[in-house]
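One structure below.
Some chains have been omitted; the remaining ones sit where they do in the full complex.
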Amino acid sequence: MTQQKSEKIGIAMIGHAFMGKAHSQAWRTVGRVFDTPLEPVMQIVVGRDAQTTADSAKKHGWAESGTDWREAVTRDDISIVDICTPGSSHSEIALAALAAGKHVLCEKPLSNTIEEALGMAQAAKKAAAQGIKSMVGFNYRRVPAITFARTLVENGRLGEIYHVRARYLQDWIVDPEFPLVWRLQKEIAGSGALGDIGSHIVDLTQYVTGARIEAVSGILKTFITERPLPSSSSELTAESEGTSSGIGVVTVDDAAVFNATFDNGALGTFEATRFASGSKNDLGFEVFGSKGSIKFNFEDMNVLYFHDHQLPPSEAGFRRIMVTEGDSHPYMSAWWPPGHIIGYEHTFTHEILDFLTDIANDHSPTPSFEDGLQIQLVLDAVIRSSANNSQLTQVERKI
Amino acid sequence: MTQQKSEKIGIAMIGHAFMGKAHSQAWRTVGRVFDTPLEPVMQIVVGRDAQTTADSAKKHGWAESGTDWREAVTRDDISIVDICTPGSSHSEIALAALAAGKHVLCEKPLSNTIEEALGMAQAAKKAAAQGIKSMVGFNYRRVPAITFARTLVENGRLGEIYHVRARYLQDWIVDPEFPLVWRLQKEIAGSGALGDIGSHIVDLTQYVTGARIEAVSGILKTFITERPLPSSSSELTAESEGTSSGIGVVTVDDAAVFNATFDNGALGTFEATRFASGSKNDLGFEVFGSKGSIKFNFEDMNVLYFHDHQLPPSEAGFRRIMVTEGDSHPYMSAWWPPGHIIGYEHTFTHEILDFLTDIANDHSPTPSFEDGLQIQLVLDAVIRSSANNSQLTQVERKI
């Protein structure tokens, strides 16, 4: 297989904490594993602190570092802006980048407010008319087992869908002494478990089923309402870093539960929490249909369980499919032999592969900013329902 | 171990379908495996059809059969009335039996209406003052793994409880051609998945956590609204028995989902359905607390998963405890060596053991009729919430 020469394309990444590290790994890897139509050049990473950002650039392999994202997103050698900052700054950066004619990959949630998200979706739509692509980073869609699950549903293997059961369970703040990091502060993070992890299961279940949530009834809960202040905090970079002397108020939800009705008649249950002791990253969902059912758990992400309800009952049951067949499973031909598993970071590599491919082929990437907005509208309906005695609340349509 | 001579006690069982068969097996077995303080005598089984009931008596080992439950519950040689009929007849039989001074074991749900259930709870309370015992048959409490889970919670091993996640998933009516059996008819069954199987997870989660549900927000759903009529139907005995030519309307829910707040501050999610293809009897729950968590699944009922959150994170994780240790696990000393599992029917044997023991020791059995009423009130709140746009609805208190 002779390697085709592919055009280079310059990347600016804004933010370099957890997501920035994951995206860097993906940008570095994608062309080495897949035959990408464009060859990404890791040009510049932007952060708030010059030294920290310079260290990060060197560490993660970016050619340059900087502290001025406005400058970075307008550079001629930059074609893609990759936004890895917290949600509070997404809108401003994305709008500037789109205005500058750059393709934009924006981490989820699209934004912390519906208004901003709407503005972003509208800007993206306008930019799309000029061939400018945008995509919101719901990376878990690119778990091969999940992409494959979507294919099974699309092919009618589940029949009519009756039930969707989704959960995203973590336990990293069960300890009341865990500090008040930015993810627990509404002004930066937008929301808590609901937006951070609940958003993923909203996206995934809609993606896999091909259906949209119409209405929700939910409860948000904050179990620990005050926490020690962290010893330092930076909007763009801080993860947990010890505590200082003060006490602060937790302004986001620790947990969110909601029931949902889908536009295909299915009933959905959702639970997102950071208080499920023993659950590290238990993102999972189950979909039950008239002809078959599936189960997925991210902690064992190379596996999809599939029940074929059309088999004789004596032989039917959930089967453990290792989604690692290069010949037939999505993305896997580029990786390792069957049974040699891939991990979390690969989802970003796949996401970027698809983004580059869509740019090269002038296709519209998914999930779009409009999809990102719709997910925000679902979360907003949960918030409104919770504030309104859990009343079943319609998801608004904005576009 | 010299066997003590124990007093005999006469039993009348009303109804002899699925539950009657399970109870018969338990009455026959309990004294052969456990050292019961009273020796049950399987005196009479009562049904609607004389011949069928006579056959059943012979088959299941009852000395006599009859069709007149009113006569049976007043006989002098009867001390315990075991009610295994559908919910619509529970109240009338139980009240008569209690009035006749008989101890009453009544299958769940306690009754099809709150009014009847309240009357039963009041009658049971009054009878209790005379030493007459009553108990409602939430048999799953007597799964050793569940009884053991209750002990872990009671001993503080889970700490403060944050989350309860419960499900009861079956798939026996996914086929639209499955006939309209009595369990799908409101006038006999009272309710559908909610009352039949949802009631079990309400009871179990309250039992294991020691907390009560205060309010619920739910959605009931009937996916298949019309079904072929069964070829025959008998209030007391009919299970699925083929179809006749007509079509009838399904008057109960196929599925029920609801969120709940507990009086200890925990958040609960509940899902009961007969439309989860691939799930045979997937009764399961998870409880997450500040110090530990548990997971249970009835299809592997001899196992309890326990996560000790107080262990160092490097060594912590859900451990698979086989709850089959005769030396330390509830009920197991009477059965087989560790790892030799027991099954569904044993839960009834344990239930009856405890009932006989309570009668002999003049203790109050649990779950009481009042407990049964409280569960009905939870289900009633779900029904009201569903009818009222899923509003968070307080569980009423009647006693």
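To keep things simple, chains are lettered A and B as they appear, and every chain counts its residues starting from 1.
Keep in mind that, in the parts below, contacts are C-beta pairs under 8 Å (C-beta built on N, C-alpha and C of every residue); 3 or more make two chains touch, one makes a residue touch a chain.
What you see is a predicted model; the values in this text were computed from it and never measured.
Novice: For a quick check: 2 copies are placed, so what copy number does the complete complex reach in this file?
Specialist: All together, the file's complex is an assembly of 4 copies.
Assume only the chains that are shown with their structure count from here on.
Novice: For the Cα fit of subunit A against subunit B, please give the angle of the superposing rotation, nearest 5 degrees.
Specialist: Value: 180 degrees, nearest 5.
Novice: Need the CA-centroid distance for the pair subunit A / subunit B, whole Å please.
Specialist: That pair's centroid distance is 42 Å.
Novice: List the residues on subunit A that touch subunit B in their complex, please.
Specialist: These residues of subunit A touch subunit B: 162-163, 165, 167, 169, 171, 174, 217-219, 221, 223, 255, 257-259, 261, 265, 267, 269, 271, 273, 275-279, 286, 288-293, 307, 309, 316-318, 385, 389-392.
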